[in-house]
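Handing you this structure, nothing more for now.
Missing here is one protein chain; the remaining ones are kept as they sit in the complex.
Just so it is clear, A, B, C, D, E, F and G label the chains in written order, and each chain counts residues from 1 on its own.
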Amino acid sequence: MADKPIEGEKRVFMTGNEVVAWAALAAKAEIMYGYPITPQNEIMHYWTRMAPKFGREFLQTEDELSAGFTTAGGVLAGRKAFTATAGPGNTLMQEPMSMAEAMRLPVVVVVQQRGGPSTATVIYSQQEVTMTTMGGNGEGLRVVYSTATHQELFDYTIKAFNTAWKYRFPTFVLGDGYQAKMRESLTIYDPEARGVTLLPAEAYLGKPGTPGVDRPPAQYRNTYNVEEELYEVLQGYFKDYEKMAPEIAEFDAFDTEDADLVVISHGVVSRAAKGAVKELRAAGYKVGYFRPITLRPLPVKELRALGGRTKQFLVAESANGQLARLLKEAAYGCPVEMLPMYKPGVGITTEEVVARVKEIAG
Amino acid sequence: MADKPIEGEKRVFMTGNEVVAWAALAAKAEIMYGYPITPQNEIMHYWTRMAPKFGREFLQTEDELSAGFTTAGGVLAGRKAFTATAGPGNTLMQEPMSMAEAMRLPVVVVVQQRGGPSTATVIYSQQEVTMTTMGGNGEGLRVVYSTATHQELFDYTIKAFNTAWKYRFPTFVLGDGYQAKMRESLTIYDPEARGVTLLPAEAYLGKPGTPGVDRPPAQYRNTYNVEEELYEVLQGYFKDYEKMAPEIAEFDAFDTEDADLVVISHGVVSRAAKGAVKELRAAGYKVGYFRPITLRPLPVKELRALGGRTKQFLVAESANGQLARLLKEAAYGCPVEMLPMYKPGVGITTEEVVARVKEIAG
Amino acid sequence: MTVAFKGRTLELEKGFWTVFPGLCKGCGLCIQKCPKKCLAWSDVLGVYGTPSIEPNDECIACGICQNVCPDCAIMVEKKKKAKAG
Amino acid sequence: MTVAFKGRTLELEKGFWTVFPGLCKGCGLCIQKCPKKCLAWSDVLGVYGTPSIEPNDECIACGICQNVCPDCAIMVEKKKKAKAG
Amino acid sequence: MGKTVKVLLAGEGGQGVQSVAQIIAEAANEEGREALYIPNFGVEQRGGVSVAYLQIGDEPIGAPKFLTGDIVIALSDRAVHRTRQYVGPQTLFVYDSSIENIEDALPANAKKILAIPALDVAKKELHPRVFNIIIMGAVVKATEVVSEADAKKAIEKKLGYKFEKNPKLRELNYKAIERGMELVARAM
Amino acid sequence: MGKTVKVLLAGEGGQGVQSVAQIIAEAANEEGREALYIPNFGVEQRGGVSVAYLQIGDEPIGAPKFLTGDIVIALSDRAVHRTRQYVGPQTLFVYDSSIENIEDALPANAKKILAIPALDVAKKELHPRVFNIIIMGAVVKATEVVSEADAKKAIEKKLGYKFEKNPKLRELNYKAIERGMELVARAM
Amino acid sequence: MSVQPAMPKSWRMDTKPHKFCPGCGHGLVLKALGMAIDELGIQDRAVFGCDIGCSLLSWDFFNVDSIQTHHGRTTPVITGLKRANPNLIGIAYMGDGGGYAIGSQHLVNAAARNERITAILVNNTQYGMTGGQMAPTTLPGQKTETTPYGRDPEKTGYPVQGPEMVAAITREGSYVARGTIANLNQLKGYIKKALQNQIEGNGFSFVEVLSACPTNWRTNAEETWNMVEKEMPKFFKVGEIKVPGAGKEGQENG
Partner (left out) sequence: MSVQPAMPKSWRMDTKPHKFCPGCGHGLVLKALGMAIDELGIQDRAVFGCDIGCSLLSWDFFNVDSIQTHHGRTTPVITGLKRANPNLIGIAYMGDGGGYAIGSQHLVNAAARNERITAILVNNTQYGMTGGQMAPTTLPGQKTETTPYGRDPEKTGYPVQGPEMVAAITREGSYVARGTIANLNQLKGYIKKALQNQIEGNGFSFVEVLSACPTNWRTNAEETWNMVEKEMPKFFKVGEIKVPGAGKEGQENG
């Protein structure tokens, strides 16, 4: 059995789904649980092809509820476990993820967004932002990385495992159908060879020794008897979350200093935004580019600073204002005006962003 | 078999769950589908006791997915169907509701919020606001009424059926465990005797005539082939929704004209807010009271007007800022400052609101 | 909506055999099932631009090809039996 | 954590019979199952303030009551058989 | 009339605090007053303390729960511990005098603390089964939110069908109410 | 070097547009250039038109899709209809000349429209199976994003194992590339 | 009009050719279903529900009122519909993934409650719509996208015996059979009985159909038939498994 899936570094050209499978291998993920759904299927396809070669495991479950709960089971057993889903599967995934939030389980979920609501399209959207950041019943105690390139898909899938195990909040890598299916180049690498420490997983259950004899039993619950008991637990979680937030919030920005208008976008749409801002700058427009990489938590400090000095934010997203809602919450009270460029369920091209900015500039 | 469940008007003293059952009967709901979950169980208990007497039906399903999808089936067959759920059941309910959104099915769902995330508590919270207003994958094309008293629980359950069938968006009555379980007085009535027209249900499927011979077949789908096709459909829906929004948005307010601070809350918490504002006014504080009744769509116009003239909003909710997020979106750009009073999963008393306002007033 | 499909009818010894190229997807299931092995690919293209099928005169008009076609692209009509000898 | 329950032991003809009132919830399942019908409600209250149970000397120390108690509130020890005759 | 009266009742599962609260609430409602009663419920029910929140007034009741009760009644050891948080300087705290070794746990900040021998009276004078009706009498007296007559009417409404069969029961229950009221009257 | 070249290929399911796009993208990547290729996919696949979006340049590619292609290639009747929207005043529109009665559907605003007899050449000169390789040649010529040699190398990489067994296949494929390039060269 | 295809009367002509792949078994199952609807004369009160899976492609297949539901959720949608209007004839049409994996709780519980609906489940040994992953019905050794080295029964079990399971949890009144596209007349007969059973109000009716997915199997016509006729029946026994009234069972299992 081969030891390292990736020796050193390697420039490759592949689909995003394949990238995720390689990244999970590189991150030392030990077991994947999953249920088929377009456009994430090929993550499983590549994983099942490669896993046996590196002693990794796979289980195809009966649905996404099971995929989420088996993943939680794998994590409880002390393994680096992950799953991947999309669309209606992501909707179902919110039930197990609510348990992961309640129990602080470091579950990693890769989401490749597709059109919604309902079955809608199997293709593409950014319409799973609200659901992925805020979850089901509860308060959205999770981390969400939104990637824009295959390189990031690789980097952040690896990072997601570290974040999850370090802070013990469920962690999502939020891609989409375009990223899932397109091919472009990137460099894959062995993270340890680059000096990235991969945090080890730790068993919640089944540690050595006889419970009650050698050690207290490990016993976890998600149900509380009275409101105050739950409240106390949640306050602890919020505190941890707030402490973590500035440590992990990430963003990408350029040309914002003197900008009158900053295009804000996330994920694959930010590629169009980046192209457009460059083109517009070249044409003399005072535009800037800002992109949250973590959608949850958002880089609030930077956003507010920006919102304090820029006149307008143009929020470009393949959804009907899901990112914008989060931004308005984060930048509430800032004088910046927010303008919409919402294209739910369809891609946004560089040309369109350019046109929209020119239209605004009048 | 008795004809009218309620003749004329009647003052009663009962739990909120019983109120919902009576209201559904009064609204001419024909069939309830449901799966047990605390704190909504007694809706089913009362319904199953009374339904046979009035020729109504009930089906206990195998889970909430089924409860939601059978309800959709009942609606498709042309019946006034409804369901009720809470907490993790509400999380699951988002899958069928995403189909209802995609197909514009007038499904009515009563939610009695409990603590979250996960199983948490079976008691009380306002932590299902994000999920109930925004749903799963998609854009939250739904109507959500948040009630505060048993009288409203009765009135808005009846109204929910009319809203759903008139506009064909899934419609939620958002209660909570307190409202579910507490007893207080209200007047129940036959809505038609009060001049309220109950919109008739209409069959989507199984209308008279042979399809393809006497009429085209009725065929509904939720899957689209290309992004643009979905986009077109959604644009139509958004248009309908925007047109509807001002027609149905509701709120309750007093003492806001000269207020420096307005307490904003919804649902049962607004009872504490109301009591507190009255008490504070009596004590000379310039405070006001505002309460959105529709959380989706919000009464945006009124909120913004208020946010334009008030210095501070104190957002009191039994959640960690779920209402506040919606308010910040709605009031974005208004100069009003938003102050938090978040007590996720626990009740808020009049005393606490009074104390908090005094603390702010300094 | 009335729809009409253009058939290609062959008169064979035992019957009238029709294929509707606008329905035939060239799957070949019929060819395999013909008891007389008398079906073959045709130059006439089907709906996806793949060859449709046609029988030769071995055909006994048994209708099996019609039966197994998932697209209802074949229609076979047996000729009335001529009076025996 | 070491926990100790306070037992109430009765020495009966056939054995030592102990109830732990701190565990007994007064469900009565044991009473029903006693083959000798020798169990009855006791004045000693159980954990929920309901009566616990006690046997009379009919008890044969068969242990059935111990077996059927969902709370492990009973413990029966048979006395060593005295030499016959 | 006066302001809303806030009552908190707590006891063990079998002590019937919920039915006491419910009957009083219904009696008040029958009188045309505003009442709101909410139990605690949920997983806590199993093996936990049963708590009833009751408010009666002339205006529609505000928040269903409150931080501080006007009257807090605890019927067991655990109930005393569970309810201390609801006691403030205006609170009348009532507990059953049969609870042992509870002195240290009693709220220090109450306006007044009453120990009433309700359990004793029930066991010795009346019948263990009417313990909660004695408590009801105590609440009626302590709060004066409903009249004795209306309290009896409410009992009649609830248990009338039983009283029909056995008129002695009616007497027993009425007696229990009266004794409950007396216990409080005497202790005050 | 120049700006990113945007190519859109569309055809029926069996016509192999996706593999053409993928091979060219990989060839470009091998050359060290930046390439991005994305297919359409999903329910549309079944019985729908197959569309490939291909971009090659020297800078990392931006958005994976685009409104207007530099070169749009349509290989069937339905493909012409499906791809008209991607044509702008700078677009070279290429279609197979075997498509009948398509004149009215051709984009009016293209910079240039080329009809190439790729299907004919495939059927008559080479082999129906290399139709897509002819198209590949056409794309290579029209875009000049990869050299002929690199295109051949890419084919070799992809089908080398088959060529080993049957060297005639290699010849056939090389020929197909060459003919594809010629068809475009002649038509331009 | 010139000679026209011998499509079932209940097929909707203007949506043909249908959207299934060449040689897809769905077309044959829906042909049998169409014939059964025709013969029973229920086109006016049948409601056809299709799942997500390749069955979604049939949402406009019939001149019958139709509803496309979610993956695995056709059973509850049709159950809800039938409960609300018992005059309708509810048909829940689904794949093996939809019925035996994600929707198995609905199948099992609708069967146990004896819902008066007809469920037709197309067993093509994998997930067609998503490109050919393992299904509960995948054969031992069969290569799929998630069992690239062949399904190993040691790791993932043997093909699920769906009708046998349904038979085990239903009582008198239900109809359970397994047909095959290799015997279309028999299949039509089973489906007819399954619908008849609903019309008579007896109870839950279930027909699994051994079907073909040449696209994901990557089979030519010969191999396709071989799979359906030779390989699949080794694991799935064709025939009627439960027929109402065939023999009185006690209502108690004591």
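Assume contacts are C-beta pairs under 8 Å (C-beta built on N, C-alpha and C of every residue); 3 or more make two chains touch, one makes a residue touch a chain.
A quick note: this is a predicted structure, and the numbers were derived from the prediction, not measured.
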Out of A:Val12, A:Leu25 or A:Leu76, the sole contact with the unshown chain comes from A:Leu76
Among G:Asn114, G:Gln186 or G:Thr219, which residue is in touch with the absent chain? G:Asn114
In the whole complex, what residues of chain B lie against the chain that is missing from view? 35-38, 41, 44-45, 48-49, 52, 58, 60, 62-64, 88, 118-119
Absent chain, residues of chain G that touch it: 100-105, 108-109, 112-114, 136, 140, 153, 156-158, 160-161, 164-165, 167-169, 171, 233-237, 251-254
For chain E, enumerate the residues touching the unshown chain of the complex. 43, 46-47
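Heads up, the rule we're going with is that only the chains that are shown with their structure count from here on.
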At what distance in angstrom does the C-alpha mean of chain D lie from that of chain B? 55
Find the geometric centre of each of chain C and chain D from their Cα atoms only, then give the gap between the two centres in Å, rounded to an integer. 86
Using CA atom averages as chain centres, what separation in Å is found between chain A and chain G? 38
Contacts with two or more other chains occur in chain A at residues 38, 88, 118-119, 121, 123, 223-226, 347
For chain F, residue numbers touching 2 or more other chains are 40, 42-43, 47
